[in-house]
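Of the protein chains in this complex, all but one are displayed in their positions.
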Amino acid sequence: MSGAEEYWGFIKDPLYGYIRLTDVERKVIDTLAVQRLRRIRQLAGAEFVYPAANHTRFEHVLGTMYLAGVVCESLPVHLTGEEKQKVRLAALLHDVGHAPFSHLFEPLLLKYMGRNHEDVSRWIIAESTLTGVINRLGFDAEELSGLAVGKPSKSDRPFLGQIISSSFDVDKMDFVVRDSYHTGAGYGSVDVFRLIYTMDVLDGNLAVDATALSALESLILARLESFKAIYFHRASRAVQMMLLRALEAARTDLTILEAKTADEYMEWDDYTVWSKLYANARSREIVREIAARKLLKCAYERTFYAKDELASSVFTNENVRLKLEEEIASKAKVPVSDVGIDVPTLPSVPYHYAMNIGPIDIPIFFKTRSGEKVPEKITKLSKVLDDLRVFMNIVRVYTKEEYRKQVGDAAADVLGESPLSNVLSY
Amino acid sequence: MSGAEEYWGFIKDPLYGYIRLTDVERKVIDTLAVQRLRRIRQLAGAEFVYPAANHTRFEHVLGTMYLAGVVCESLPVHLTGEEKQKVRLAALLHDVGHAPFSHLFEPLLLKYMGRNHEDVSRWIIAESTLTGVINRLGFDAEELSGLAVGKPSKSDRPFLGQIISSSFDVDKMDFVVRDSYHTGAGYGSVDVFRLIYTMDVLDGNLAVDATALSALESLILARLESFKAIYFHRASRAVQMMLLRALEAARTDLTILEAKTADEYMEWDDYTVWSKLYANARSREIVREIAARKLLKCAYERTFYAKDELASSVFTNENVRLKLEEEIASKAKVPVSDVGIDVPTLPSVPYHYAMNIGPIDIPIFFKTRSGEKVPEKITKLSKVLDDLRVFMNIVRVYTKEEYRKQVGDAAADVLGESPLSNVLSY
Amino acid sequence: MSGAEEYWGFIKDPLYGYIRLTDVERKVIDTLAVQRLRRIRQLAGAEFVYPAANHTRFEHVLGTMYLAGVVCESLPVHLTGEEKQKVRLAALLHDVGHAPFSHLFEPLLLKYMGRNHEDVSRWIIAESTLTGVINRLGFDAEELSGLAVGKPSKSDRPFLGQIISSSFDVDKMDFVVRDSYHTGAGYGSVDVFRLIYTMDVLDGNLAVDATALSALESLILARLESFKAIYFHRASRAVQMMLLRALEAARTDLTILEAKTADEYMEWDDYTVWSKLYANARSREIVREIAARKLLKCAYERTFYAKDELASSVFTNENVRLKLEEEIASKAKVPVSDVGIDVPTLPSVPYHYAMNIGPIDIPIFFKTRSGEKVPEKITKLSKVLDDLRVFMNIVRVYTKEEYRKQVGDAAADVLGESPLSNVLSY
Partner (left out) sequence: MSGAEEYWGFIKDPLYGYIRLTDVERKVIDTLAVQRLRRIRQLAGAEFVYPAANHTRFEHVLGTMYLAGVVCESLPVHLTGEEKQKVRLAALLHDVGHAPFSHLFEPLLLKYMGRNHEDVSRWIIAESTLTGVINRLGFDAEELSGLAVGKPSKSDRPFLGQIISSSFDVDKMDFVVRDSYHTGAGYGSVDVFRLIYTMDVLDGNLAVDATALSALESLILARLESFKAIYFHRASRAVQMMLLRALEAARTDLTILEAKTADEYMEWDDYTVWSKLYANARSREIVREIAARKLLKCAYERTFYAKDELASSVFTNENVRLKLEEEIASKAKVPVSDVGIDVPTLPSVPYHYAMNIGPIDIPIFFKTRSGEKVPEKITKLSKVLDDLRVFMNIVRVYTKEEYRKQVGDAAADVLGESPLSNVLSY
């Protein structure tokens, strides 16, 4: 562990100011696995709505590492220097597995590689050129690969993993405030430090003091607003749909999906995939439309809330969805290839996984007058969060600008009348 | 109206940058009535929790005037230059009636003068030395006095008043973001400009485009969090209770309550009242305790939500409250003067009025596919806001630090067991 | 020292987020001596230019304490827990001696009490009710009273005092960024943490690594711009001149100047002095003009730079100044009491003391290729700072609005033609 406790220097972050790095951290940061994240944008598609949203996974993992360190320093239980360093490294590495365009690529990873980005993070940490670097620095790459996805080794205490991956982990805290900063969307003014400073460990598990309830509500509401205003924005989703189509079309030329080794996988990033799609005859047309911002238009939209997921799951069945697309296209008298149903609550959809973790799971404790710490369900304490235990289902039908009217009418016919039909935002 | 359309110069505001003033506005600002607001703090008591919360009504009315002007410029209906100037002036003057320590003094105004601060605003605008200034500038002081509290004259269109006083007026927008800025509490990152830019007028009334729903939800949630974290904070309420007691004790020496003229009323501000309380034998002791931050402590707290106000209205009866205080004091074996029940939802309580305006009232419209604007209940569109149609009831029992334990136990006995008993925040 | 190492809780600051307090600190904060600073504004007069500039000495001393703590943690030399606590306490207490309206009152303190605010800080720390609190907490009040003004006891190392009072101390860092935040003036975006993180101790003295030169230049330039845009702003100076005149007029009723004990002195703050001036027959008229913002106007202004102070020192002689005022009044045919010469570089002027500390004094070091730390004159390294080794001399003549023209002409006649004669800002 040489260098784990020696400070090497600082990196400046626009959110947290100076982030202090140990020598170990610097050496891990200066590897291709981490540096590659400089070329993977955090929110592929959102930049078409928020022009400043060009931030990358690289900044995000640095911020996540920083917050993980703040939690380690602040918790009222003892952590050894080695434990702290492991948690910070795991936070730094938690996203190394992301494919180009982050979550956008996720359905392809699942479909053609049978892995999600967390599986790939483990793969890269444990079986790439990064692995040797970690081991030579005196850490166990295998162990870190688990901790990075929230699964500490048996010998570790559970809360160490929960810092990185749980219902209110440092990953979510960082992305909510960072996405808000770079988009300017303004929903992310969350007091993450209040949350962190009131965390404690109960029976080995991370828990939040009920006195920070307002901060917790804010975090969860900010995340919800972010979904609506950023991740699921109509134009942002249009770009994502188009890019996914381009990726499917050019799939056989994207050798990332046949990568035999983690190092081969890491050859691919936003730059190389985009250039490939741009040059490839099968994807070229659609990518050029994105490049000139000729986006698919939302002709129909419907939002509804449900206590369980069933409400939208009817669309998760690809056959059902295709059937409906055909019906709408036929009624609208447009080619079926120009009609696309988008259901951002589908499991295959970016960020969906983040929605799965209901606020209900967050462990809260309060202190009795005698000073005892008693766990409590958050939904008993928070009216707002109790009410939010629902799934937001959005169903949209996209088409070309010139078909907007007839596809909108046909969709209303097939899927029911929709209350909203126009937006001002870009 | 000489000077109404001539720009005089700028004032710098930390939230909105440069606020451009007309010559008329400058002349109205440079009167005692408006300048006095420099010595009336926006959030009396909150500075004991958030040391930087020293902002005044003066900044707030400038900000409110600015936002009113932005609405006027942005609405898609025609406003004459004179109408715009009237709305800006009314916004500037809407708070001139505030008594020292803003809302804190409100119960005394009601009890001894039979007026609230809005009544006093009208009085000052229509019957003080300010009146002549306004009239000489070519405006009708009587008319402005109505507009300033949201009641435009018959000849004016209703939405002009709603800009200044309604369920989503520029007053609330300004105070939510301003209180957040100066406290650093971080709940006020509301996209007020999105709200403003999507406003329209339907049948003469102000309405918000449903596409700004997220911004509207944020405003209402930020206001709710502000109540919990700032206005109703335990220590902040302790200071308010103590100041109220001091004011009651020294009441007969505060000639503000016997002011015969609006000009006499305006002789009083935070500075003069504080100095009087500090010097007065009847209030001196309690004020010195505030001055050295020896605050009453919260021995018991209970929060509950109810669909109507009844839940806490049992406490609004002063006799009932006194009875309960006696019972707790007796059980706890402490002097009854050292037990105080605080119910921030009581009508007499600061900011309560702002809670009365349920989100349910906000007029929303959406555009049909044919372009028609259709009004809709906000609660049909917003799951979150529908759920928030409740009243937050907080009941607290305060006492001296040394009696905390026994009063807490006695209160739990009398009022039921309370889930939370301690806070970390200052 | 019971409680010095136990954390008690947090205070939220809008600049630094959560400031962690020890139990000792909380007990010292909750005294009248520190709490009184809540009623002493940081920048008396500036709020007439920047309406949001209502921040107080209380926030400033908390911020100063926080930064002092960051320096202590960051310096690469060992400090004991006790040393750190002493430095933080001294920073917290460094401004307790301020008179009402901060620097504005300074000339009166000097003239009638023969002390400056630092002398009074020492007096209060060592000889008031605060003294006992400090001593009972296990600290030596006498020793802290020296450290608070940058004079550590013999047993202490010199750099401990320099953290609090030197040419780049935490006091200046805090006020530059805080004044910028609350005014919105925007000159204070200084990277104070870069400065702090590169500090070291050379031969017992605090020094800054030359790699932070840019941050240091920014701090000094921001301070310079702040003087021009905030502290020496024409309207701000007008208010200060008027308040000073009111104070002189009502002086015999302000018993603060005859305070026999430090506790008597502390009875006075902005609130009590303002109320006294407002009620006093001799000061009432001028204070009412301030209250309605009828300010003196600047009829003449001249700025020049000089390598030494001599350039403006001609005006420091009160007799010379009076003579010139008479000459101008006579030429302009206005009463001499309506002509006032203001020279913000005069020693008696607020903030002047801060100008005295030239950037030349700042100890800088750089590392040679062999790793040795070598001290160097900052002016050898920084072209900008070398050039700024000058004194900015501003001479202004104020009068009533109606005499502006003739007084301006007369002043130009007597003092030479001035290049600038008008401003847009409020």
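Which chain is which? They are A, B and C, in the order written, and residues in each are numbered from 1.
Here is the rule we use: contacts are C-beta pairs under 8 Å (C-beta built on N, C-alpha and C of every residue); 3 or more make two chains touch, one makes a residue touch a chain.
Because the structure is predicted, anything quoted here is derived from the model rather than measured.
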Original post:
Relative to the complete complex, which of the depicted chains are touched by the chain excluded from display?
Top reply: A, B, C
Subject >> Among C:25, C:209 or C:325, the residue in touch with the chain that has been omitted >> reply: C:209
**OP:** Specify the residue from the set A:32, A:75, A:259 or A:336 that touches the hidden chain.
**Re:** A:32
Original post:
Taking the entire complex into account, which one of C:118, C:169, C:217 or C:325 touches the absent chain?
Top reply: C:217
**OP:** With the missing chain put back, which residues of subunit C would touch it? List them for me.
**Re:** 180, 185-191, 197-198, 209-211, 214, 217-218, 221, 224-225, 228-229, 305, 366-369, 371, 376, 381, 383-384, 387-388, 390, 392, 405, 408-409, 412, 419-425
Subject >> Hidden partner interface residues of subunit B, rising order >> reply: 10, 17-18, 193-194, 197
**OP:** Identify the residues of subunit A touching the omitted chain, counting contacts across the whole complex.
**Re:** 9-15, 17, 21, 29-32, 35-36, 38-39, 41, 47, 49-52, 54-56, 58-59, 62, 181-185, 270-272, 274-276, 278, 288, 291-294, 424-426
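Criterion: only the chains that are shown with their structure count from here on.
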Subject >> Of all other chains, the one whose Cα centre sits farthest from subunit B >> reply: A
Subject >> Per-chain Cα centre nearest the global Cα centre, belonging to chain >> reply: B
Original post:
Centre to centre, by mean C-alpha position, how many angstrom separate subunit A and subunit C?
Top reply: 48
Original post:
What positions in subunit A touch 2 or more of the other chains?
Top reply: 197
